[in-house]
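Submitted below is the structure of interest, expressed as structure tokens.
Only one protein chain is missing; all other protein chains are in place.
Chain nomenclature is as follows: A and B, assigned in order of appearance, with residue numbering initiated at 1 for each chain independently.
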Amino acid sequence: MKDTPESRVIDPGLDETIKKLTPEHIERVVQHVLTKENAARLKVYIDTCVHCGLCAEACHTYLSRDCDPDYSPVGKVKNTLWELIKRKGKVDGEFVKMMSRVAFTECAVCRRCSMYCPFGIDIAYLLMIVRRICSLLGVVPQYLQDTTNSHAVTSNQMWVHQDEWIDTLQWQEEEAMSEVKDARIPLEKEGAEVMYSVIAPEPKILAQLLGNMAQIMKVAGIDWTMPATDGWDNSNMAMYSGDFEVMGRVERLHWETAARLKAKKIVMGECGHAFRGAVYDGPRWLGWKFPPIPMVHAIEFYYDILKSGRIKVKEKFKEPVTVQDPCNTVRGRGLGPKLRYVVNELCENFIDVNPRFEHNYCCMAGGGTINCGPPWKRSRMVSNRVKAEQFKATGAHIVITPCHNCHSGIEDVIGFYKLGMHVKFISEIMVEVMDVPDELKP
Amino acid sequence: MPDASNWDWAVEKKTVADLKQLRDKFKGVHEFVVSPDGEKIAAPVVTEENSFTAAINSDTWPEMVELLWYLRFLPDGRLTALVRIDDQWTLMVDGVPWNERFEYAWDPRPCASGSAIGMMIKRDFKYGIAIDDKVWEEGFDGIRDYALSPDGSRAAATVQVAPLAEADIFAFSEGVWSIAVDGKAWDKKYLNTWKPIFSADGSKVAAEIRTDICEYSISVDGNDWNDRFGCVWEPLFRPQNGSVIAPVRKDGFWRLAENGKTIWDGKYNQLWQVKFSPDGSRIAVIASPEYGRWTIAVDNAPWKRIWEDMVLEPHFSPDGKRVAAIVKEVNRWTIAVDGNPWGEQFDMIWDPVFSPCGKHIIAKAERNGRFMIVADGKPVGPQYDALWDPIFSADGTKILLKYIENDKYCRQVVSASDVLG
Partner (left out) sequence: MYDFARGPLVWIAFAIFFGGSVYRIISTIMLAKKDKVILPYMRTKYGLRSIAHWLIPFGSRNMRLRPFFTIMSFLFHACLLLTPIFTLGHIALWQESWGVSWWHLPDTLSTLMTFIVVAGGVVFVLRRLSDPTVRMVTSFGDFVVVLIVIAPFVTGLLAYYQVFDYRTIITIHMWTGAIWLASVPFTKIAHMLFFPLTRAYMGCEFGYVRNARDW
């Protein structure tokens, strides 16, 4: 095993947990995942890969680390999955630790590489298999595992108690009322058009985003509700830690909550991975081909209310802005053009990034990487120099990040590379520039 | 189930309240609720001074509070709400607050008989349950869910029985969660416990448990089933003999298990929301016989008709012979009865209501923002601005409708034969 700054990172989730592993247990879990949980894709992808290395330059970690072969997508697969297959699961704890580090902290499962592989091999899926094995072995970075534990207990990712959740909504409702008359956060309203769901950092640390939404909903005249029970959090780090049973449980509750409230659709806040969990991975594990109830991402929702004139702009945002295309809503939903429509409607001076749309670089916070916590932050930053260079080239002052992971990740990148920029959610700009009609002024 | 025998089934149509007057009177009027008998309509209202109370018909509760929400009628017609008084929370019942005050209180629920009401509470950084103004003596570090016994005398909750330091994944894997019954936790600790439920006589409690990363099972009064499964869903007691049924996942497929033994070995892609017929002899459950396809399985036989969007919980007719469920296809909702969907679809549909004889089904439905009654698949009568679930009289000859039309709330009794045709 190579000695690198990354291999020396201390994380009890890896260092301590491997002490309990036995070779038999590792082998059993590896064989179970490789033969019982996976079939055609694993086999065909392994058989088809011609080791051409054309995926390498898709990866921001590879580019940012001066083309270090260990960071090419195929290199990560070689170091982990190929070895597991070759050795039929006969590997030791140190190997499991290494593959856990690679799969959880050096790959954000952003799927950009599958757009560069001539065969369209879903390399992120292969890394997810590695994550699944690590999860079943209990070797997951501590903070990510803690997030999954939170999901298992609370169905939200930050251990938010039920009373804290409701209390925060009530407080934010009051805040919103001071900005927009009669703004409300209608709780448990059966039959509303929209159930609005968010991720736990909103009530926990960014509560004003909930208040912002109450203002926007009021001005746009949307019939909406939020649940006062578990099931309000649409995020899903269990999906990324490889604990698919917990992932399924969280998603089931989310959808059943919308069905219980008789909502016609779910509108979700500015988060990318939550979209992936709620629309793709979660429903599929549970047995739904597509989400059982329509799910509208914030980008699309903002597009709709701007395009239809429900929200009018009083005066556009002046500072030069650029944008982060979140992998899970742009590569994962094709929302790039709508995102630009929204940004152009709200902002006067928009400078686009390059590469963009489906080809944009991941923020290196998604895929559960930022949830691996402080021990891995430096590694993440080193892994995303290209992101810093990409933003620097725009000359913008503000990076609009319609995704929580992107938001935190880009904030880290800006700080680490001293770019002197700021990040903002769309909703923060929208409440600033939207035209509040006189009758709604407090 | 509310006792409808004493209700006024004679009056045909009555305008109960003028909602415009209510709106003119208050700065804010929140969501309306109506009593089971339809005689009352209520809403949380906000005064010009930003204090809250509940308005019932043309009346209000005398006491003003700082905040009032979750206004709900109990099956016996009492009106309850969560209220904040002097920065403390409690439950108000018909305008009278409980004596006990809490740092926070939420999710009040009546027991099955309707006689008692419980809720989750937080006090002095500890969590617990309060039933009818009586609080569990012992508090816990956390609480997520609870259940009341059918008569409301007991409560069981998912509780955290030991503190957990931030990001302590090792203590978590040792188990800090359990089930507390009447304030006393089971001896055993688990990674997780979910969905406690009481037996019909209130003597036993079953719950989902998780004993390792991917080891799930069911525990009854702290006695775990022997087998471990890849996943489990909510358990349910058989009404007659108190045995426990739960969907369990094995080798990637779902089966139904009773007291730990597989009873349905149907290799379902998904199984959840088990329901018993009223006499407990039949089982209906939401099932996915193959990937992406959903239906209802009754006694291990899936309906032939499948839906790709969504199928909601099954409902048995009072005689247990028929099963109906809400289904959705291409984002249009309707009801399917014994596997046959109604011909018409709606923007939204509410739970099927069986006639006492079990022959007919009526339901509330929505189209283009207007609400209507659908009887055996056909929309009948006028459309309303708002509508509540229709209720049959005990003899099945009459139907009670509760609706809002032109800003007036009305209660109307119609002849069932008129509705059912």
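In this text, a contact is a pair of C-beta atoms (placed from the backbone, for glycine too) under 8 Å apart; a residue touches a chain by one contact, two chains touch by 3 or more.
None of the values given here were measured: they were computed from a predicted structure.
Engineer: Which of the displayed chains are touched by the chain that has been omitted?
Structural biologist: A, B
Engineer: Which one touches the absent chain: A:14, A:30 or A:56?
Structural biologist: A:56
Engineer: Give the residue, chosen from A:92, A:358, A:411 or A:428, that touches the chain omitted from the document.
Structural biologist: Counting the whole complex, the residue in contact with the absent chain is A:358.
Engineer: Kindly note down the residues of chain A that lie in touch with the hidden chain.
Structural biologist: 38-41, 43-45, 47-54, 56-58, 62, 67, 69-70, 72, 74-75, 78, 114-116, 118-122, 280, 284, 289, 330-334, 355, 357-359
Engineer: Please output the residues of chain B touching the missing chain, sorted low to high.
Structural biologist: 269, 291-292
Keep in mind that, in the parts below, only the chains that are shown with their structure count from here on.
Engineer: Just curious, how far off is chain B from chain A if you go by their C-alpha centres, in Å?
Structural biologist: Distance between chain centres: 32 Å.
Engineer: Spell out the residues on chain A that touch chain B in their complex, using ranges where they run on.
Structural biologist: So the residues of chain A in touch with chain B come to 12-13, 16, 36-37, 135-136, 138, 142-143, 145-146, 149, 152-154, 161-163, 166-167, 170, 182, 184, 186-189, 191, 228-230, 243, 245, 248-249, 252, 255, 259, 262, 264, 286-290, 292-294, 373.
Engineer: Chain A touches which residues of chain B in the complex?
Structural biologist: 28, 30-31, 67, 69-70, 103-107, 120, 122, 127, 142-145, 160, 166-170, 172-173, 177, 191-192, 210, 213-214, 216, 230-231, 249, 251-252, 269-270, 272, 288, 291-292, 294, 308-310, 312, 328, 331, 347-348, 350, 366
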